[in-house]
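Notes to accompany the following structure.
For this depiction, one protein chain was excluded, whereas all remaining protein chains were kept in their positions.
By letter and in written order, the chains are A, B and C; residue numbering begins at 1 in each of them.
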Amino acid sequence: MVFEVLSIMLMFIGAFFLLAGSVGLLRLGDSYSRLHALTKADVLGFGFIVLSCMLSTSLFSNWLKLFLIWLLVISYSALVGYALANRKKNA
Amino acid sequence: MIGFYYFLSLILVVVSLYYFIVARSYVKRLISVNILGSGVFLFFVATAKNTTMENPDPVPHALVLTGIVVAVSATAIAVALILYLNKEER
Amino acid sequence: MLDFALGIMLLSSALVSLHSKDLMKSGVFFLIFGFLSGLIWVRLEAFDVALVEIILGSAITGFLIFKLVKGSKRRALRVSAFTKAWAGLVSLLFFLFMLFYLPTIERQDRVGRLVYENLHKSGVESAVNAVLLNFRGYDTLLEVGVITLAIFGLLALELKREAYHWDNPLLQSFSKLLLPFIVFFSLYITYLGTFSVGGAFQGGALLAGGLVFFALAKQSLPLKKSLILLFMATGLGFFSLVGLFYALLGYGFLTYPLKLSTLTLIFIELSIWISTAFLLYTAYKGKL
Partner (left out) sequence: MPIDLGYLVALPLLASLLSLIPSLRVYTAFIFSLLSFLLSLYSFIYTLMGDIPLYQWIGGWVAPLGIGFRLDGLSGFFLLMTGIIGFFVALYSFSFFKVEYQRQGKVFWFFFFFLWAGLNAFFLSEDLFNLYVVLEVLSLSALVLVALPGHRKAIKASLNYLFLSILASMFYLLGVAMLYANYGVLSMSLLSEKLAGTHAFTYALFPIIVALAIKSALLPFHFWLPPAHSSTVAPASALLSSLVVKPPAYLMLRLWLEVLPKDKSLEYLSIVLSLMGALAILVGSYYAIRQKTIKMLLAYSTVAQMGYLFLMAPLYYHGESFREALLQAFALQVFSHALAKASMFLSSGNAIYVARRDDLSYMPGFAHSHPLTFFALFFSGATLIGLPLSAGFVAKFLFLGLSIRLGFIFQGSIMLFGSLLASLYVYPIWRESFSSHPTKFYDNPIPQLMELSAFFLGFLSFSSGIVTFLLLQGIVRG
């Protein structure tokens, strides 16, 4: 029972960070800082959501898949952040 | 709920038909054809859901799958031809 | 409520993509339109279609369209006010015409009930793949033919233009790291197709995405040209050979005997998987 409550709470925290990220994307003026908001806040929010999904599943295979998804999201969002910043600099 | 998706597919088809005729550049015309295709596929999948069985009818899903692959291959050729025309112009 | 929100977002992204003057903007919104329509397919419980739509319908089509955005002029075609008027009239009439049509559709189970009844005889558990490969296998044969025809047509035009790439060390190392996992995962998706969501086209498109990501960093595959050509032609070649083989054996064109059908279908899926991947990879590169 405690797992359900915990996962719902984590889900809310994740949703809050996603909201913060998108608000940051809209509000911040300079594109570099918007990039910051996008990569940092969203990935953190996503991490919390993955954590809450992990709690709600009992199967170990799902647990492993979710962990791999989280790894992939972290790495490619860093790459995308770097790519956007790099193109912005040379363009 | 299904009626809304039928209506949505209808709007997509009509809007993309208008923009197909009025398109100023080949790229816009290509995008409008793709959106028209998505509208027709939405009509198909809405029909799949419009059944009394609990899980939807798989035949329209297979047809839409085939349709998407056909649309992608037609787009690939269209892109090659448009690139050829742009290259020729310069 | 969720459908309403998805529908409005889909419609608005379509409108922006169609109406905006700037081609880059319409390209980006076309991508958003593709992902949203993928979500709508999930909402309508069409999971296989959602997978294909997101990978093929929006990502790869979007990528192809982005190849065009830089080069093309905005004013290629002249459009007079008269054309706008009759185009508006035609689409309005068509809208009204279809509006009268919609109420005539009633709720009935069409061929779906028959598919579920005969599912055990098709050698595949997932209903969509049973229809795709066994019940309507001839459609899929012609469809593999269409994509092979399109990409070989693209090669026949001999476009000398260099595909878009960005040689950046970070991208190169990351794509090199990711490629084996993508290949393995797309094979898993293709094999999964016989049981649940997934299948040959989804896996092939996924692998194509991986290969394109690999080639994006200006790295070419270590395969010879003729081998790539062979991979591209395996889908159509193997599928029609199997169809002919069973015709020669007397079962009839594309008719699989029950005990052999699962094995044959798996081999057909693998051949479609490898050929779709390399066909779409060549579509990105524009030349061999």
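The working rule: a contact is a pair of C-beta atoms (placed from the backbone, for glycine too) under 8 Å apart; a residue touches a chain by one contact, two chains touch by 3 or more.
As the structure is a prediction and not an experimental result, all values here were calculated from the model.
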item: Chain not shown, its touching partners among those shown; value: B, C
item: Options C:Y138, C:W166 or C:F184, residue touching the unrepresented chain; value: C:Y138
item: Residue of C:I8, C:M24, C:L89 or C:L157 touching the missing chain in the full complex; value: C:L157
item: Touch with the omitted chain, as defined above, among B:L8, B:V22 or B:L63; value: B:L63
item: Candidates C:L11, C:V69, C:V146 or C:L221 - the one touching the absent chain; value: C:V146
item: Interface with the undisplayed chain - residues on subunit C; value: 97-98, 100-101, 104-105, 108-111, 114-115, 118, 134-139, 142-143, 145-146, 149-150, 152-153, 155-158, 229, 233, 236-237, 240-241, 243-244, 247, 251-256
item: Absent-chain interface as seen on subunit B, which is shown; value: 13, 20, 26, 29-30, 33, 36-37, 40, 43-44, 47, 50, 59-60, 63, 66-67, 70-71, 73-74, 77-78, 81-82, 84-85, 88
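Assume only the chains that are shown with their structure count from here on.
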item: Rounded Å distance between subunit A and subunit B, as computed from the means of their C-alpha atoms; value: 32
item: Between subunit C and subunit A, distance of the C-alpha-averaged centres to the nearest whole Å; value: 28
item: For subunit B paired with subunit C, centre-to-centre distance based on mean C-alpha positions, whole Å; value: 12
item: Touching residues (chain side subunit B, partner subunit C) in the complex; value: 1-8, 10-19, 21-32, 34-35, 38, 41-42, 45-53, 55-59, 61-66, 68-77, 79-84, 86-87, 89
item: Contacting residues of subunit A [partner subunit C, same complex]; value: 75-76, 79, 82-83, 86-87
item: Contact footprint of subunit A on subunit C as seen in their complex; value: 166, 168, 170-171, 174
